[in-house]
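Report on the structure given below.
One chain of protein is taken out of this complex; the other chains stay put.
Order of writing sets the labels: A and B. Residues in every chain begin at 1.
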Amino acid sequence: MTKRKPAEVSMQILFLLCGLVAVAFVLLITAYLIAAGLPAIRQVGLASFLFGRTWDSTNETDPRFGILPLILTSVYGAAGAIVVGVPIGLLTAIFLAKAAPPRLAGLLRPAVSLLAGIPSVVYGLVGMCVLVPALRAWLNLPAGDSLLAAILVLAVMILPSVIDLSAAALEAVPKEYEEASLALGATEPETWFRVSVPAAKSGIAAAVALGIGRAIGEAMAILMVAGNVANMPSLLRSVRFLTTGIAIEMNYAAPGSLQRQALFSIGLVLFLFIMLINILLSLTVKRGKEV
Amino acid sequence: MPDKTILSAKDLDFFYGPAQALRHITANIPANQVTAFIGPSGCGKSTFLRTINRMNDLIPIARVTGSLTFHGRDIYAPGVDVTALRRQIGMVFQKPNPFPMSVYDNVAYGPRTHGTCDRAKLDAIVEDSLRAAAIWDEVKDRLKKSALSLSGGQQQRVCIARALAVRPEVLLMDEATSALDPISTAKIEDLILELRERFTIIMVTHNMQQAARISDKTAFFLMGELIEYTATERLFSMPRDKRTEDYITGRFG
Partner (left out) sequence: MARMRWPSPRRGLFNAVLRLLLWLSAALTGGLLVAIVCYVCYRGLPGLSWQFLSSAESILQGTAGILPSIFNTLYVIILSLLIVLPLGVGAAVYLTEYARSRRLTAMIEFAAETLAGIPSMIYALVGVILFCTALGLQKTLLAGSLTLAIMTLPTIVRATQESLKTVPKAYREGALGLGAGKWRMIRTVVLPSSVDGIVTGCILAAGRVVGETAVLMYTAGLSTAMQDFSTIQGLMKASGSTLTVALYVYAKERADFAAAFSVATVLLFLTVLINLAASLAGKCLRRG
């Protein structure tokens, strides 16, 4: 027996360290967010921070740090994006995985990945210059910057991930299921909707969860179309999300001020939201694998 | 009593792109009997079975010429509704393939597809079909459980029940017992003999003993050709063709 060469051992340790870097980053991010986010929450009070209906951080005499409007806006925004985006995304995925002639699918696939690659500021710019004025004109609003505009932009932005994951799940449905359904005299569309989609449901659920995560996490595009006033959410009014709540004040909040600390507290809340969704996501994926 | 022909092929050719998989198949298949297709793998027996309910339509490069009639009507005539055809000609596959749904939903799938929504009617159809497939007693207490939780033999009988639930006239069985254990196979063979009263059964099998045990007529395929097709007893006791004899005596295949 020879001893393992020192080079081998040190490389193994080096690779282990690389692997642990990801874990270290997650811990670091969590620790820093908690450390930076807690002071303001402690000062404002957890209940009045989470459930306060007024965000008025720059009021010199009586600043208010209630983020309920931000939380609700993020929830409604994500829900709206899902309601608009998931049906279109799922139908497109069925088309791509089942109905499309191969040539057309070959064109649509790169189109979807291009849609995924477009920077969010470009979506924001187009939303700002096309969607917002259009909404103002059609709905006769004083301003088109609104939750509705943000929902529409988010719906487009979550499309690629919903399509990608759902199509992959649909393609993985065993052919035997579809054959059995066709042999019973079901038509192709009936087979896709009544056998393929239910059989792919855990993958589709994961696609929706990913879409929710994207919608909650998006900042730049909606910063450009939502108007950014911290109103309680209403479809046609200007609103502020958790992400944009941080973004809009980040560059001018004085270091060390309660305002700046409160922004980190919003970050902590956002982080907890996302972790919750991630855990749900990995649970749905796991359950899907077991069935 | 003369055999009443339900399916009739005449000069049927089948191509996968440039490759010819069936050559000039001519055969009359009698109603309410069990017909077995035997032959070595790749001989065309499964291809022929799948032309009967047009499952080969799913392959884009497939092409059929000649005629194949069901009750005297051409299955491949333009304007034929494939879904209605497949409703009348049911199919059971080699590997049990229940949908990932409950036993009940599996069996009710076909009737629902064809427009039966009434709960009481569905209940009756499900029970009838499961009884006809000789599985009712085993699953009646777990109709709401996933069909995937059943054993392979039970799954296959649920698939048979699912095929019977749309009240077909013909049942195609594509090596339906080849993935099962001997006990499950015996159960399904008994079932086939019972079902013969009410349905026309066409089965593909690689198992000659099985064909000999339960079929009334047997067709022997080789390299896309129908070599011999006659009463089962006759085919196994005094084959006319040398190639049939070689095959059934185990000299090849």
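By our rule, a residue touches a chain if its C-beta (ideal position, glycine included) is under 8 Å from a C-beta of that chain, and two chains touch if they have at least 3 such contacts.
Every value quoted in this text rests on a predicted model; they were computed, and no experiment measured them.
Across the entire complex, the residue among A:L125, A:A168 or A:L236 in touch with the chain not shown is A:L125.
Of the listed positions A:I216, A:A230 or A:A262, the one in contact with the omitted chain in the full complex is A:I216. Of the options B:Q20, B:Q88 or B:S146, the residue whose C-beta touches the omitted chain is B:Q88. For subunit A, the residues in touch with the chain missing from this view are 4-5, 7-8, 11-12, 14-23, 25-26, 28-29, 32-33, 36, 87-89, 91-92, 94-96, 99-100, 104, 107-108, 110-115, 117-126, 128-130, 156, 159, 163, 187, 189-190, 192-193, 213, 216-220, 223-224, 243, 246-247, 250-251, 255, 263-264, 267, 270-271, 274-275, 277-278, 281-282.
Everything below uses one rule, namely that only the chains that are shown with their structure count from here on.
The centroid of the Cα atoms in subunit A and the matching centroid in subunit B are 49 Å apart.
Residues 53, 55, 58, 83-87, 90-91, 93, 95, 97-101, 109-110, 113-114, 148, 159, 162-163, 166 of subunit B are the ones that touch subunit A when the two sit in their complex.
By the touch criterion given at the top, residues 174, 176-177, 179-187, 190, 194-195, 198-199, 291 of subunit A touch subunit B in their complex.
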